[in-house]
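Please find one structure pasted underneath; my questions will follow.
Every protein chain but one is kept in place in this view of the complex.
Read from first to last, the chains carry the letters A and B; within each, the first residue is number 1.
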Amino acid sequence: MAFSSIVALLVLSLAPPGDVAASDVPNDEGGKIAVSWTRSPDTTVTSYRVLRQAVGATEWETLGFVGRLASTYTDDAAANDRQFQYRLIAVSPTETAESEPSAPAVATAQWFNTETLPALIGSAILIFVFLYFINRARRDRNLFIRRISGLDHVEEALGRATEMGRPTLYVPGLSSIADVATIASLNILGEVAKRTAKYGTPLIVPNTDPIVYTVAREIVKESYTSVGRPDAFNQDIVFFVTDQQFAYAAAVDGIMTREKPATNFLIGMFYAESLILAETGAATGAIQIAGTDAVAQLPFFITACDYTLIGEELYAASAYLSREPLLLGATKAQDYSKAIIVGLILLGTLLALIANVSTSRFM
Amino acid sequence: MQRRLPLMLVLVTGIFGAVAFFVPHGAVRSVDEVFRNDVQRILAAFSLVLGVGSIVQHHLTKIQRKASFWQYSWITLTALVLTAIVGVFGGIDPNRPGILPTHIGSFSFHIQTIFSNMMVPLAATMFSLLAFFMSSAAYRAFRARNVEATLLLAAAFILMLGAVPLGRAIHAELPSFAEWILAVPNTASKRGILFGVELGIFATSLKIVLGIERGWLGGGGGK
Partner (left out) sequence: MTPQADSARVSFWTRLQAIDRRWIYLVLAAVVIVPLLFPFKIKPKATTPVQKLFNYIDTMPREKALVISIDYTPDTRAELQPMVVALLRHAFATRRPVGVLAMAVYGLGLGEEALSQVAAEFNAHATNHEDSIINGEDYVFWGWTTPPLTVMLGMGERITNVFPVDYYGARTESLPIMRDLRNYDDMGILVTVAASAMPRSWIVYAQVQFGVHLSCGITAVSAADFYPYVNSGQFTGMLAGMKGAAEYEELVTAKMNKEGLDWGLRNRGTEAMSSQTAAHLAIMAFIIIGNIGFFATRRRK
């Protein structure tokens, strides 16, 4: 073939993609290999075909196609602990060009996700603070917690219901038992139930989750038994209503307007129905103590209720009411953990400010 | 034993759940998936049986004793039974009929019919009540009692005006200012509350896993 023809052929043929590299995708359970390449400089390329070959096999299998702008591909069907090689074929309307195969790569499962390292370090610090204060609480049983207004008035609110001969309504929120706010609410329910059992005040606890209903029933039953009033407990105190949000709100509103409880506890996780419950309770003249960590619902409770436990005050309630030393120690640990975070935020802000000032000075 | 077994279960599953967050390996993830999916589904299904049993018992007792408003209990139980029959035997919609005859005139017996014609309007009605309750709460409770309350009122006015096109007509920058109030001071205060809430969740979860908080077992309080 004439030299000029050979040169013409070389100049006109499609340039293949280069630098094909394959590596295990990190921090996963394996089965994935990431393939990367440098795109062909030819502008006539329309797509790339991705091929894979198990090392030792003879055939190349096509995994798929990617667009002309792509330079990465993830093979998410690579068996673990097997070596695979990859190559790409640049495709244009008239011809194709194959790349060199990549070095072999093996998909492996990792035992630790390195991206969660900051979370692990943070958790370790918080757990250390927690254990320190739990330990301290065993020795010093009079740890100080500031007054929480809503909880100080629990006795007064229950006393009002007893004097008026009207029931107390306790709504443990609309979330499931997996929600920590619900568990915090059930802990408070135990304390409230002990008091209603002692004073002989009727208690009404409607539930929206079947599991929460069963747990709440056991808690109330145990509370009544613990103060020596097992006879006062009956199945009608704690009952399941419905798992539908607004149907539940309608049911509780109905209870409020018919039974006219003197005291309402709205404690747990609430959603859009919070104002419907709180305003109806206010209209019936009940004294209302609310508590939630749903930040969006706090304004409604603060407006319509007499006392509101805001955010983490809900989690401190069980320690506050029972005065158990270990629970008080855990609450102190929360406070000091928050202080550490505030300190870190201030430090970070200061460093960012210094960096900002130094950069602008050199520009 | 009655208290020890649940506490041991909580300790083991709690620690395992935390470890599963850090370990992506399939051996750990597959066990975690069984706990999260299969076990949860089974528990939820059985607890629904308990829930329905509770409704039936509660309302039957009210009917037997002829307690106040016992007639509503009849309506509740009738609705429960009818919906269950239609759901099990009446099919999902006209394209997926059940074994019950599915039409009386133009009214069809499908769970989709009950859902679309009863559940949807009822739920929307209850949600709409919020507008009325908000207006009565605003009229009754929004008072400029002190400096903080006055600031709150002013912010509320700006936000309400910024949320409707009239705000832009009053001043071109009002919606942006309203957005700034939501995006900056409001976000900052929410983040502060969120820090506390998340720490509270962390601490409460740790207390439950370590068996310090035992109120959920019944009897109230901790160790």
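The working rule: a residue touches a chain if its C-beta (ideal position, glycine included) is under 8 Å from a C-beta of that chain, and two chains touch if they have at least 3 such contacts.
All values derive from a computational prediction rather than experimental measurement.
Q: Thinking of the whole complex, not just what is shown, which of A:Ser40, A:Thr214 or A:Gln245 touches the missing chain?
A: Result: among the candidates, A:Gln245 touches the missing chain.
Q: Among A:Ile145, A:Ala272 or A:Ile341, single out the residue that touches the unshown chain.
A: A:Ala272
Q: Pick out which of B:Arg3, B:Arg65, B:His103 or B:Arg140 touches the chain that's been left out of the picture.
A: From the options B:Arg3, B:Arg65, B:His103 or B:Arg140, the contact with the absent chain belongs to B:Arg140.
Q: Mind pulling the chain A residues that touch the left-out chain?
A: Residues of chain A in touch with the missing chain: 67, 74, 76, 245-246, 271-272, 283, 295-296.
Q: Given the full complex, what residues of chain B touch the hidden partner chain?
A: Touching the chain left out of view, chain B contributes residues 33, 36-37, 40-41, 112, 115-116, 119-120, 123-124, 126-127, 131-132, 134-136, 138-140, 142-144, 153, 156-157, 160-161, 163-166, 168, 175-176, 179, 182-183, 186-187, 190-191.
By our rule, only the chains that are shown with their structure count from here on.
Q: Suppose each chain is reduced to the average of its Cα coordinates; what separation in Å results between chain A and chain B?
A: 15
Q: Which part of chain A faces chain B closely enough to touch in the complex?
A: Chain A reaches chain B through residues 27-30, 109-113, 116, 119-120, 123, 126-127, 130, 134, 177, 180, 183-184, 186-187, 190-191, 193-194, 209-211, 213-215, 218-219, 221-223, 225-226, 235-236, 239-247, 249-250, 254, 258, 272-273, 275-276, 278-280, 282-283, 293, 295, 298, 300, 303-304, 310-312, 314-316, 318-319, 322, 324, 326-327, 330-331, 333-334, 337-338, 341.
Q: List the residues on chain B that touch chain A in their complex, please.
A: Its residues touching chain A are 18, 21-27, 29, 43-44, 47-52, 54-55, 57-58, 61, 68-69, 72, 119, 122-123, 126-127, 129-130, 133-134, 136-138, 140-142, 190, 193-197, 199-208, 212-213, 215-223.
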